[in-house]
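See structure below.
Let's turn to chain A:
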Amino acid sequence: MELDASDKEGILRDLLLVRTFEEYVLDVYQDRGIRELPHSSLGQEAVGVGACVPTREEDILVPSLRTRAVMLLRAPMKEIVAGMYGTESGPSAGRTTEHHMGSSEYGILGTTGMVGSHLNASAGAALGSEVLGDDRVTVSFLGDGATQRGEFHTALNFATVKQLPVVFVIENNHWTEAKPIEDLVAVDDLTDLAGHGLPTQIVDGQDVIEVANATSTAVDRARNGDGPTLIEAKTYRYRPHAETMPEERDKAELEEWKRRDPVNIFSERLVDDDVVDDEWIERTTEELRERAEEAFQFAEDDDLPDEEELYHVYKDTDIDHEKGVVR
Partner candidate 1 sequence: MSADAPAETLTVRESINQALREEMRRDERVFLYGEDVAEYGGLYKISDGLLDEFGEDRVFDTPLAETSLGGTAVGSALVGARPVVEIMYADFLPIASDHLINYAAKMYFNYGDETSVPLVVRAMYGTGDGHGLHHGQSPEAWFMNIPGLKIVMPSTPRDYKGLLKAAVRDDDPVVFLENKMQYDLDGPVPEEEYTVPLCESEVKRAGSDVTVVAIGGMVNTALEAAENLSEQGIECEVVDPRTVSPLDTEPILESVEKTNVLVVAQEAPTFGGFGSEVAAQVIDDAFFYLDAPVKRVGAPFTPIPFAENLEEIYFQTADDIESAVIDAIET
Partner candidate 2 sequence: MQELKLPKRGQAMEEGLILEWTVDEGEQVSAGDTVVVFETEKTTAEIEAEQDGVLIERLVDAGETVPIGTTLGYIGTEDEAGDAPTSDRESPSDDVDTTETAVVEADGTDSAEQATTATTEAGTGGDTLTESSTPEEGAAGDADASSGVVRASPSARKTARSHGVDVDAVGAELGMTQVRSDDVERYVRQERNGPDDGREIRGSPAARRVADEEGIRIEAVGDAVGTDRVRLADIEEYTAQAEPTKAPAETASEPQVEDDHTFEERSVKETVSITGGRKVMFDRMQTVSSEYGSTTTIARVDVTELMDLLDSLEEPWNEHHGVSPSLTAFVVRAVAEALPNYPMLNAEIETPDDGDTPPQVTQFDDVNVGLAVDTDHGLLVPTLYGADEASVVQLCGRIADVARQAREQSLDYEQQQNATFTVSNAGTFGAYINTPRINPPQTGILGICTVNEEPGIVDGEVVPRKFVHLSLTYDHRVVEGSTAVQFLQSVKRRLESPASLLQ
């Protein structure tokens, strides 16, 4: 895709946004804890950021558990952090966790705690677009864990048979919960799991531009009515699956991947190309950190939700929530 300097600066800013935020989350969590258990995306920011580059505002994004980039790029940071704290200014007024948030306003499809269950829902979102005759494309993110489920197979098959406007982006960070991917999947490339006749592509997940380009092609394809694409972005996460799950990571492996840190790579490239300078990077990083600090302060000062918020179960029927019957 065609990206000018301004576009690239914007992309770096987005990378820094996700990076600083995730680092701040980790700091706060380690310092004083956060009600929502962080599932950090440190190390794989380029996939989320890159894949969102070619999307339009009205396109539907379906994050995986770890795709914080989607939230940060679409929703106000204060609302996100309030969501992590379970307070009333969060996306669901404290009813549910932030990492499963859904919002028609922001174009984020709500998800559930079942890894991979959003895949058919993503195909469904694409199906809905078709039926409604709008132009929207659905970009669905999934981790390597989700490819191990039957959902992966049925969703891809359905989307391909029906030629639905959906792009599936695998964030293969080489670790499924506490196990390395090699132990759990019989093939090396996850795209090999998808023998559904849909176009697949493997990209370097550390290279944000490569991700953006591949997604751009896929999005165009979808918008043209040519059906779904499966992109596998090879990347790496520095942190455990969840902050409470310690892991024994091979230090050497970690160091090797850190040498190809996606934020650093792109920063260096833009500095080299004179798009930005170090000072810009420092300043931007500082601004973003301050924003994060503000957002966390906001959330920590925010009120807990009114009891009324709990009784938000049916849109069209008023019930007695104690007895579970019609009022």
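Criterion applied: all candidates are chains of the complex that A comes from, given by their letters.
Definition applied: a contact is a pair of C-beta atoms (placed from the backbone, for glycine too) under 8 Å apart; a residue touches a chain by one contact, two chains touch by 3 or more; residues count from 1.
Predicted, not measured: the structure shown is a model, and the values here were computed from it.
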Touching partner of chain A in this complex, picked from 1 or 2: 1
Chain A residues touching candidate 1 - in the complex, by the definition given at the top: 60, 90-93, 95-96, 100-105, 109-110, 112-114, 117-132, 136, 138, 150-151, 154-155, 157-158, 161-162, 312-317, 319, 323-326
